[in-house]
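Only one protein chain is missing from this complex, and each of the others stays in its spot.
Labels run A, B and C following the written order; every chain starts at residue 1.
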Amino acid sequence: MDLVFFAQDCINGVLMGLIYGLVALGLTLIFGVLKVINFAHGSFIMVGMYVSYWAVTLTGLHPYLALGIIVPAMFLFGYWIQNLLIRPIFIAERDVREPITVIVVTTGMWYVLDNLALLVFGPDYRALSPNPLKGQMLNFGEIFISVPKLYGAAAAVATAGLLFWFLQKTRMGRAIRATSLDRDAASLMGINQWKIFNIAMGIGTAVAGVAGAVLTPFYNVYPTVGIPFDVKSFVIVVLGGLGSIWGALVGGVIIGLVESIGPIFMTSTWTEAIVYGLFLLVLFVKPSGLFGQKHDW
Amino acid sequence: MKRIQLLALSLAMSLMLTSLAFAGPTVKIGNILPLSGPSASVGQQGKQAREMAIEEINAAGGIKSLGGAKIEMLYADSKSDPNVGVTAAERFINTEKVNVITGAWNSGVTYPSTAVAERYGVPYIVPVSVRDTITERGFKNVFRIAAKDSWWARDQFTFLKDMEKETGEKLSTVAFVYENGDWGTGFVTQWKKLVENSGYKVVLDEPYPSTATDLTPVVNKIRRARPDVLMLVSNAADAILLTNTLADYKVSPKVIIGSGGGHADPTFISGCGENARYVFDIVEWETDVNKAGAKEVNEAYKKRYGSNLTGEAVDAYLAMYVLADALERAGSLDPAAIRKALSKTDYTSGRGMIATYDSVQFDATGQNKNAAMSVVQINDIGKGLERITVWPKPARRAGYTPVFPMPKK
Amino acid sequence: MTQNELKRNCLIGLALAAFALPLVVSSPTYLHILIMLFLFAYMTTSWNLVGGFAGVLPLGHSVFVGIGAYTSTVLWLQYGVSPWIGMIIGGLLSAAVGYLIGKPTLKMRGAYFALSTMAFVEGVRVMVENIDMLGPFKLNGPRGLNIPPLPAQEAGFWSFQFATKEPYYYIALTMLILVLALTYYISHSKFGYYLKSGGEEPEAAQALGVNVASCKVAANVLSAFLTSLAGTFLAQLTLFIYPKSVLTLDLSFELAFIALIGGRGSIAGPVIGALLLRPVSEFSRIYFSDTLPGLHLIILGVVLIVVMLYQPRGLTEPLLGLFDRITAGFIRKPQEDTV
Partner (left out) sequence: MSLLEIQDMTMQFGGLVAVDNLSLSIEKGKILGLIGPNGAGKSTAFNCVAGVYTPTKGKILFDGEDVTSHKPWDLCKKGMGRTFQIVKPFAALTAMENVMVGAFATTDNRDKAAAKAADVMDMLGLGDKKDLKPGAMTIADRKCLEIAKALATNPKLLLLDEVMAGLRPTEVDEIIEIIRTLKAKGMTIFVIEHIMRAIMALSDEIVVIQFGKKICQGEPEAVACDEKVIKAYLGDDYAPA
């Protein structure tokens, strides 16, 4: 009996963890290329969720089919934000590799986006409708598997795989990787670093949109929905190694498992403390994270 | 630096001028509410109810004993932050020279901001903020409309006992699951005191972070503990998440009972849909309350703002009428006079008196001693999911039999 | 008079004006806003020792505010120890924590240091929210601690409670002036030079005999101590503390914003930043929060973005430049003085 619950918690932990990984994926990608921590990441997730919500509400599409609208919309949003707000800072602080001012700008974006959502959509908690995935569960005796989470986990792995393939195999992907390793050298090789930054930000934001579409079938949408995901994403990307795609998924799964299995032994408020403890431990022992590049810290 | 000083000065001046601009016979009420941040939803409800009440009062001729003085409302956003709440209270009292303050929903904000009002001797009406100690500090200027923690908890247990008697269903185990904020942990302290003499066994005592992104582990603990009664204290987002997850995992204790807050949020039902069915919730007010005028007020509110009144909104609405009544009797804007009038309040009739009980009266601590609770059940009896009053029995909606225990899923 | 003398005289004048202000401004509201302004300028100046001079970005300084607030409050409530003594004890405790947390984290580079300090403050907040009793000390978990206000005649210096705003005003102002003087002294001392050089080019500084890591840790210890004192002050001012009010990321972020808007690493930066940012958030909240919820935070966000886009080094330098240009007309050029 206890084993059943343990298995149940493990399964949920892995599924939820992969979804956390997907949520953090955009953040890690943006950091990998721009070397910027996007403090507005949670707000990007929030925007992704609202875009998904409206895409589904207005068209009546299945949330996963709505990705066809969500992904391009979010890509353009990220591209535009980078071009408008972050690029000028890079230009102004050319000799600094990680301009700290970007942190202020992204936090400013966070305030603006969250409260714009409050102003425009109000504080209501919105549930997706139509929601074909709502409450769908697979049943194996005593063990339940949530279908929307299963879809989400699969989407996480698929997105990470696609991203990995894109970065390894395509011309654009190689240019992005070259820029992330050494932006000056990449510039010398004729790569337009601003365009790369815009595209990387666009992709990172589009991934946040995918995360939004994955979350809405089992999560409500409201203006501050991004905040809990924000800090969690930071923890995940540092655990996995800033800039590492697979690291984000593994970091996500670790957090998911700690959150799921921890409460068997303690209250879930203490597991939260464990998560932060684990985070600090990794920082002290292996600051580059599990899959991080040493040159990044 | 000089320029900045100048800028600050001119800002300060313009502020003073604006406050001078409103002369004439007005009563100023400062309202501190969480209008942005995680509690924005409930803050907005409180604001809307206040607005409607004050417009009605002003339209009906204002405060007659003060020569038909109109009431002017000022709002301040606390962001649920005590420091911001204190600054707002300071500003209301000293700069805006308000006559009365109301607020602040978050106990964490009410607590220090009432202390400010007490220091300056300005009456402070607390429509809702449930922590017991708010009225237990010997303050002379604080008046609370809503019931306090311990009463909510007491009535939840009484409800369970009454229903056991009524239905013959035997309940033996309870689980406490609550958000780990000041509200949740404050509430659960009361439960723990009460449960000792109730004969119930506590099989789970589980706080969870109110910003939790996944409550499946908590739900699994509930599954494992197999309680007869699941008692919850939740904010809106987590109430919805928890209810949906419970349904997903087919967890069906005999009784699920919430403690207002998130369970009373208008979006709770739309966010959970069928999953919310049969959930009990303790509230101070419900749309089906058998009270003269309640329906009209609710209709007016719904027409204006698109949703039903909530317990929180009713307390705010009532608070405005209680205040107007006290001002009428005080016939003066002297704080001492207002305070005296408030303490002698016996508000029994009038448009504002739509609460379940008969009269608002404050005891020596400033607590509305008549504040009473009712329990509702969410169910669909042909008109979609709605909240149906079931307890106390005399207040029960005619013809409705509570589903107790919940059917197994 | 040279430009520098003029500046010095202006500063003295400003300080005197600040001391005389309560004689003119009697409204406790404005005094309260000014007290908070001084307090934030004070905290940011303390933050600046690490965040400005040592060239890293700490986003967890509210930990020290929290330690200060909790230490003095617990000691006062349970043992009747004067908050003034509690303030010092809290400061020492914060210094110790600053050492322990600074030692491993200050070796890390930019982003990692910022994230680790964030995780630290979140971790501490979660812990405190879980702990009702820490050994013999009552922390009261998420419900926080309430300092019962004393009646006016019993309030006073020893209890750090005052019936009026003026004493708070003068305490905050004095704290601010002292910490500014300390910062001035440090930035003109060997330690200050070592910090600044280590913050900019650690390797080069090491080659010049600077033990960069120890300098940063030392700065963190000092900064933790000073920041912690503000925690006690805040607790005595609001008489109520709970984890979400003193141990939050919001507070840590605000300190960093004030410093960055004002200009990191300059002495005037935190004061100018506080003078600009505090009124923006206070007044936009006063005027907009009731009609358009959230608009005041949008304004704050836009101000942050715009300042960073156009003055990424903060506003102190352009403002001082403006001051020079305006005053240049009134005074003789320094060269003419000497020649």
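Operating definition for what follows: a contact is a pair of C-beta atoms (placed from the backbone, for glycine too) under 8 Å apart; a residue touches a chain by one contact, two chains touch by 3 or more.
As the structure is a computational prediction, the values presented were derived from the model and not from experiment.
Looking at the complex as a whole, the chain kept out of the display touches C.
Summary of contacts with the chain left out: across C:T29, C:S72, C:Q161 or C:S197, the touching residue is C:S197. Screening C:L31, C:M87, C:I101 or C:A205 for touch with the missing chain picks out C:A205. Although one chain is not shown, part of chain C still touches it, namely residues 188-190, 193-194, 196-197, 200-201, 203-212, 265.
Assume only the chains that are shown with their structure count from here on.
Interchain contacts join each chain to each other chain, per the touch definition above.
Centres computed as Cα averages put chain B at a distance of 36 Å from chain C.
Centre to centre, using the average C-alpha position, chain A and chain C are separated by 33 Å. Touching two or more other chains at once are residues 126, 129-130, 293-294, 297 of chain C.
Under the contact definition stated at the top, the residues of chain A that touch 2 or more other chains are 115, 118, 123, 223, 267, 269, 272.
Interface residues of chain A facing chain C in the complex, by the touch rule stated above, are 31, 35, 37, 85, 88-89, 92-93, 98-101, 103-105, 107-112, 114-116, 118-119, 123, 223, 231, 234-235, 238, 242, 267, 269-270, 272-273, 276-277, 279-280, 283-284, 287, 296-297. Against chain B, in their complex, chain C makes its touches with residues 10, 14, 17, 27-30, 32-33, 36, 126, 129-130, 141-144, 146, 148-149, 163, 234, 237-240, 242, 244-245, 250, 268, 272, 275-276, 279, 282-283, 285-286, 289-290, 293-294, 296-297, 319, 322-323. Against chain C, the residues of chain B that register as touching in their complex are 1-5, 8, 11-12, 15, 35-36, 40, 43-44, 47, 74-77, 80-84, 86-87, 90-91, 93-95, 108, 111-112, 115, 118-119, 131, 133, 137, 180-182, 184-186, 207, 209.
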